[in-house]
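Note that this complex is displayed minus one protein chain, with the remaining chains in position.
So, chain A:
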Amino acid sequence: MLRYVGERLLQAMIAIFGVLTIVFIVMHLSGDPTLLLVPQGASAEMIADLRRELGFDRPLWVQYVGYLNDLIHLDFGESVVQRVPAIDIVASRLPYTIQLAAGALTVAIGVGIPAGILMATRRGGWLDRVLTAVVVTGQSVPTFLSAILLIFVFAVTLGWLPASGIGGLSNLVMPSIALGALSMSTFARMTRISVADELSKDYVRAARARGLPMPKIIVRHVLRNASIPVISIAALEIGNLLAGAVIIETVFAWPGIGQLAIQSIQARDFLIVQVIVLLISFVYVITAVLADFIYAIVDPRIRLAR
């Protein structure tokens, strides 16, 4: 098991290194922030001077080696726009993204899994049809649209919830629903398929023959077997939530790292972008490894095979 984890982590390091290199090259090839920083009338010499002061006039590979060297020493550099260490800026935004991801995941799992179970057990019934409609809607309405619709209905028209920003739990409701909707649909569909699949197996028939009540069979036996594919989806969904957060955080003025990423890319604030990329790659890798762990706990067959 330990060796397996070690291998996975090594692979992850290589993947993260690759991602960083690609992001570094792509961002630097499309220009540096100097032009965005100066006032419109700045002369060419002034721009050249500032570019030299900021170090963007050096050959790309020199900047790259310098960047990697700093990284090895855990120096993530300073934002050229804000003149504050990049790691501090990202760290100050991270809690908001975690809050939002937790809220969205609660919506996704809390609604998606029960809905999936109901759909599987009431296959073909009216409840299945209604829930299918909800799931398809959650899946097909783009987040930027559902976000604006939610604001229009619940903030502007009804006045129940605040339109933007952070604060109490009420601020978290709309962003979580908008962000969680897609994942909710994925969970519901996956749960429906795997539960339905398990329900048709012999052990269920045997349990029923023994006279066990249906809810007990589902909770004790079916769900356990149906959970493997759902767990791997969950690991992927955390990555998707981070990606979806970019749009949701912008619409709801939610100060997380998604919004920060967009602003930093537009401003060519390279070092912040690099820290965010590093962080998100890390999360992806960690969740994938964690999912493997959880498989092993849930399913002894996987544990024993190693």
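In this text, a contact is a pair of C-beta atoms (placed from the backbone, for glycine too) under 8 Å apart; a residue touches a chain by one contact, two chains touch by 3 or more; residues count from 1.
The definition used in the following text is that contacts and distances are computed from a predicted model.
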item: Among "Peptide/nickel transport system substrate-binding protein", "Molybdenum cofactor biosynthesis protein MoaE", "NAD(P) transhydrogenase subunit beta" or "Xanthine dehydrogenase", UniProt-listed name of the chain not shown; value: "Peptide/nickel transport system substrate-binding protein"
item: Footprint left on chain A by the chain that the document does not show; value: 30-33, 35-44, 46-47, 49-50, 53-54, 81-84, 89, 92-93, 96, 148, 151-152, 155-156, 159, 162-166, 250-253, 255-256, 259-260, 262-263, 266-268
